[in-house]
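What follows is a single structure, written as structure tokens, with notes after it.
The other protein chains are all here in position, but one chain of the complex has been omitted.
Right after this comes chain A.
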Amino acid sequence: MSKEPVAVVGIGQTRHVAARRDVSIAGLVREAAHRALHDAELTWSDIDAVVIGKAPDFFEGVMMPELYLADALGAVGKPMLRVHTAGSVGGSTALVAANLVAARVHGTVLTLAFEKQSESNAMWGLSLPIPFQQPLLAGAGGFFAPHVRAYMRRSGAPDSIGALVAYKDRRNALKNPYAHLHEHDITLEKVVASPMLWDPIRYSETCPSSDGACAMVLTDRAGAARAPRPPAWVLGGAMRSEPTLFAGKDFVSPQAGKDCAADVYRQAGVTDPRRDIDAAEIYVPFSWYEPMWLENLGFAAEGEGWKLTESGATALDGDLPVNMSGGVLSTNPIGASGMIRFAEAALQVRGQAGEHQVDGARRVLGHAYGGGSQFFSMWLVGSTPPDS
């Protein structure tokens, strides 16, 4: 049983902002899709299937919006799949699309993820009450803050680490024209002085709420050979899930995340992620999740992730740059955020990341998670195909 190698040959995203009042949902997704096709120098007729993802339908108030979006995405007469795996969905959607190519079901697939959060109210979209079940506590921050506290206690990390991450990511965002937040006057002091929202998470350590979409064109070996620009090759990809709440759950470093990373590394032949991976786009909606995920992903030993962050290794000019694009902390159209991580990883190994390009990035990780740290999806992309 052999799999077809999968290549990313087109990437497009919208300029992410708080509210895109100039376009409909259809207009938003078409903009990203069109840019991905343009990048690949392909047309709508070159696409065999469309795989689309977004986070809960309540965020826009449209049930199964892929039905309405079929026309805008050139899917009429084609297969169209709609993936939904909570916050990890952008990554999962790309992996489902990649599997269509890997299984040789289709040669070239358009995959896209979006969120147009200004159409509705995301906080209330997450807060619809249901009897006998725990409500989310004042948005996602309320849910995750206690787990950050648990990490700080377990690792002995000083209070200052979270602000370092936020300052780094927001500065990286200044080099990314598509990023939502461009805070030209940001300083570390301003991050530390920002209001406390969910102790220990401050306002400036929190992701924004964005409108945006991200699209990729995935293709097989033959398609990659025709690509006008260097492709990114999928060296490994995996999804893992575990229950949201149960007695044995480690919210600081969930087993599903560790297993998912281990599967990706096995597929890609990575034995030492710190050495073998050049950079990473990691899903960090709250600053402290950088050191937490560095440990979960095997870049640092347990309790040591914050030291990696503090050392500057994860800065754009460090030896393991993390969230070169500015990350989720600078741009968060929730359903698209995972795919943006995957796409930014691909941009890096293609050498197409512009001002936030890491020199010599050959193997880069894209990471997403969702639910109550319950769903994980990751891929590792490289500048050379898996066989060579």
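Definition applied: a residue touches a chain if its C-beta (ideal position, glycine included) is under 8 Å from a C-beta of that chain, and two chains touch if they have at least 3 such contacts; residues count from 1.
Everything that follows uses one rule, which is that contacts and distances are computed from a predicted model.
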item	value
Omitted chain (choose from "OB-fold protein", "Formate hydrogenlyase subunit 5", "Lipid-transfer protein" or "Peptide/nickel transport system substrate-binding protein") - UniProt protein name	"Lipid-transfer protein"
Residue touching the undisplayed chain, where the options are A:80, A:165 or A:329	A:80
Options A:105, A:225 or A:301, residue touching the unrepresented chain	A:105
Sole residue of A:314, A:332 or A:374 that reaches the chain not shown, by the stated touch rule	A:374
Touch list for chain A against the chain that is not drawn	1-3, 24-25, 55-71, 75-86, 92, 95-96, 99-100, 102-105, 119, 125-126, 128-130, 133, 238-244, 246, 248, 254-256, 259-260, 263, 371-372, 374-375, 387
